[in-house]
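Please read through the structure below; I'll follow up with questions.
Heads up, one of the protein chains got dropped from this complex, but the rest are sitting where they should.
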Amino acid sequence: MRHLFELVSKPDNIPIVGLLVLVIFYTWLSWTKARKNDLAEIPEEARLDDKVQVWPYLVRVEFIAMLVVLLILVVWSVFINAPLEEPANPALTPNPSKAPWYFLGLQELLVYFDPWIAGVVLPSIIIVGLMVIPYVDINEKGNGYYTFKERKFAILTFCFGFLVLWVSLIVLGTFMRGPGWNFFLPWQDWDTHKVVVLNNLDLSEYFGMPTHFPDNSLNIAASVFGFLFIALFYGGLGGWHYMKFRNSAVVKKLGTMRYLLVMGLFLTMMFVVLKIVLRIAPPIFGAYPVKYIWVTPWFNV
Amino acid sequence: MKKVHSVLFAAAAMLLFSPDAHAGDISGKISFKGRAPEIPQIKMNADKQCLAMHPKPVNSEDVVINSNGTLKNVFIYIKSGLNKKYDVPTTPVVLAQQGCQYRPHVFGIQAGQPLEIVNDDPLLHNIHALPKNSPQFNNAQPIKGMKMTKKFDKPEVMVKFKCEVHNWMNCYAGVVDNPFYAVSDDKGDFTIKGIPNGTYTIEVWHEKYGTQDMTVTVGDKGAKADFTYVGK
Partner (left out) sequence: MFQKRAETPIENRDYSTFYLVFSGLLLLATLWAVVDEVFVRRPWKGYQSEYDRLSVEKLRAQYNDAMSAVDSSTAADLRSRLAEARQKLDSKEYHDAVRRLDGLQMDLADATRAWRFARSNSDALYYQYSVTLHDGHPSADLKKKLDDLDVEIAADAKKMDDINGSIDSANAMIGGFKDTADSLDAALTALYADATKLETKIASVEQSPLEIKQVLLNDYDKSNFGEVKARVDRCQTCHLGATDKNMADAPQPFTTHSHPELLKIHNPEKYGCTPCHRGQGHALTVGEAHGEADPFWETPILRGMDVYASCSACHTSRQALKGAAYFSKARQTFLESGCYGCHDIDGYKNLPKIGPQLNSIPAKLQPEWVYRWIRDPKNYNPHTRMPNFKLSEKEAGAVTAYLFSIGKESTFSLDRPKGFYAGGSASLGKEHVENFGCKACHVIGDDVRVRNARGSSYDIAPELTHAAGKLNPDWIFDWIKNPRHYNPTTKMPSLRLSDQEARDIVAYLMTMRDDRPKEAFNVDINSEENIALGKTVIRQYGCFGCHDIKGMETEGKVSVDLSDFGRKLVEQMDFGDTKVKHTWADWVGNKLRNSRVFQTDRIVQRMPVFALSDTEISMIRSVLLSFRADNPQAKYRVEVTDSQTDLDAGEKLTIRYGCINCHQLEERGGYFAAILDDPTKGPPLLTIEGGKVQEPWLQSFLKSPSPIRPWLKVRMPTFSLTEDEINTVTKYFLALSGQSLEMRDYASFTPDPHLLADGTKLFNTFQCIKCHQLGGAQIDPKSVAPNLELARNRLKPEWVISWLRNPEAIQPGTMMPGYFPDGQSPLPDVLKGDATLQMRAIRDHLFTLGKKKN
C-alpha cells in the first residue's frame, strides 16, 4: 500500500489523479442531468429564461474561479517541487521508460500491435475520425442541453472510445505498468526482476496453420487465412448491420459514403478491442494469447 | 584611535578584577615500601674511556632508593587545575654528561624554556631526545665542554633521552607548561613553591614504577602531599 501512496503522490502523477476525479465527476454530472431531462417533458435548460450579459456578470464569476485556481497553484507550488529526475544519459534508458501521461494510452497499444500500427496508423485514424465527426453527425438534437435519449449512439460511442479505451489505458499505463512494461497491481512493488510468460501464437496456428515454415518462409495459406478473418470481421459485421438497418431513416439520411465511413471507424475501434481481448482472454481459459491475426511479409496485424 | 581607546578601557576594567595573589607551597615525601629491586651495575666495557673514568662499579639509576627508604628521581608536577599561562623563563636548565652518565637523571623543564646540554667528558657523546609532541633531535658532542641549547615546544611527561654511543646512558625530562614541578631528592623530599591558592591534581612519575595522582587544595599555608610506591 506504501507503493500505491508513493505512486499516487508522485509529483508527476498528481495532475493525473486530479484529472481522474474530474472526469468521474463530470461524467456523473452529465449523466444525471441527461437522465433528468430525458424524464422531463422540457429540458431543464430550456426552462431558464433569466439570461444576463457576459460583462460583467460572467466575467466576475470567472474572476473568482481565477482566484481559486491561482490559490491552488500557489499552495501547490509551496508543497511540491518540480519533479526533476537524474541527468539524461544516452547510454542508459530509464526502466520503465514512459511517454508523457497523455500518450500512455497509445503506448499501451504497443503491447498489442506492431509499432507502425499502434504508433502511426491508429493515431492517424483517431485524428481523422475526430475531424470527421461534424460531417457525419446528422443528429440535430441535443444542442444546449443534456440528453441521452436523443443521442444514444454518439454518447455511447464517445463513452466507450474515450472513457473505456483512452482514459483507462492511460490509467493502466500510469499506475499499472512497471519495469519492463510488466503489469503490476497498483499496490504491488515494482520489482525489476519480475519474469512473466511471453508465449504467444498467431491466430492461424490455432487451426493448425503455422504462419512460417521451418525455413522461416511465410505460409501463404496462413496469410490468406488472416486476411479472410479480417475481411470477415469488417465485411460480416458491417454487411449484417447494413442488411438489417438499410431501410432505417438514419442510414438513409447518412447515405452510402458517410455510412461506410462511420461503420469503418466504428469497426476499427472494435477491432482494437478484439485484438486486446484476444491477447488477454485466452490464458484465462488455459490457451495461449494471440499474437497476430494477419501475417504478411510487410506488416503484421 | 577609537578602537585603541576601547581596548585601553577594557584593559583598565580587567585590572580591577585581576585575581588575588595569594599563594602557597606543596611539599611532601616519596616513600618506598615492599621488596627493593636488585640494582644492576652498569657495564661500560664497550667504551674503554668510560670504563677508565669509574674505578668503582656504577649502579644503574633506573631505581634509586635512598638510605632513609625513600625514592629518588621521582618527578612531581601539577597535572590539572591551573588555567593561566605562565611566562617562560629564559634561564636554561642544564643537563650534563659526566663520566658517561647524565646529570641529572630526572629533571623538569617548562615548554619553551632553554635546555643547555653540556659534555663534560673528553669523548664523543650524542644526545638523542625522543619526544612525541615536539620534534626529535639527535646531536653529537665529540669535544669536552661543548654546549648546545634546545627546547621543547609542547608539554610532555616524560621525554626520554638516550646516547646512541653508550647504550646504558639515558635520562628523562618532564616538560610542563608551568613553573610548578619538582624532583624528589636524596631524602625523597620535594617542594613546589608559590602555587596560587586553589585545588589541583598533582601527579608523580617514576621511571619504573609509573604514575600516581592526588588532589590537593593549596591555601596560604601550603599543602602536604606524600606518596608511597610499593616494590614488587
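We just call them A and B in the order they show up, numbering each chain from 1.
In the analysis below, a contact is a pair of C-beta atoms (placed from the backbone, for glycine too) under 8 Å apart; a residue touches a chain by one contact, two chains touch by 3 or more.
Model, not experiment: these values are computed from the prediction.
Novice: Hey, which of A:I42, A:L84 or A:I284 is the one touching the hidden chain?
Specialist: The one listed residue touching the chain not shown is A:L84.
Novice: Looking beyond the chains shown, say which of B:A23, B:A96 or B:M146 touches the absent one.
Specialist: B:M146
Novice: Across the whole complex, list the residues on chain A that are touched by the chain not included here.
Specialist: 50-53, 57, 60-61, 64, 67-68, 70-71, 74-75, 77-78, 84-92, 95, 192-193
Novice: Under the stated touch rule, tell me which residues of chain B contact the chain that is not displayed.
Specialist: The missing chain touches chain B at positions 3-4, 6-8, 10-12, 14-15, 18, 46-47, 85, 123-124, 126-128, 130, 136-143, 146, 148, 164-165.
The working rule: only the chains that are shown with their structure count from here on.
Novice: In whole angstrom, how far does the Cα centroid of chain A sit from the Cα centroid of chain B?
Specialist: Taking the mean C-alpha position of each chain, the two centres sit 94 Å apart.
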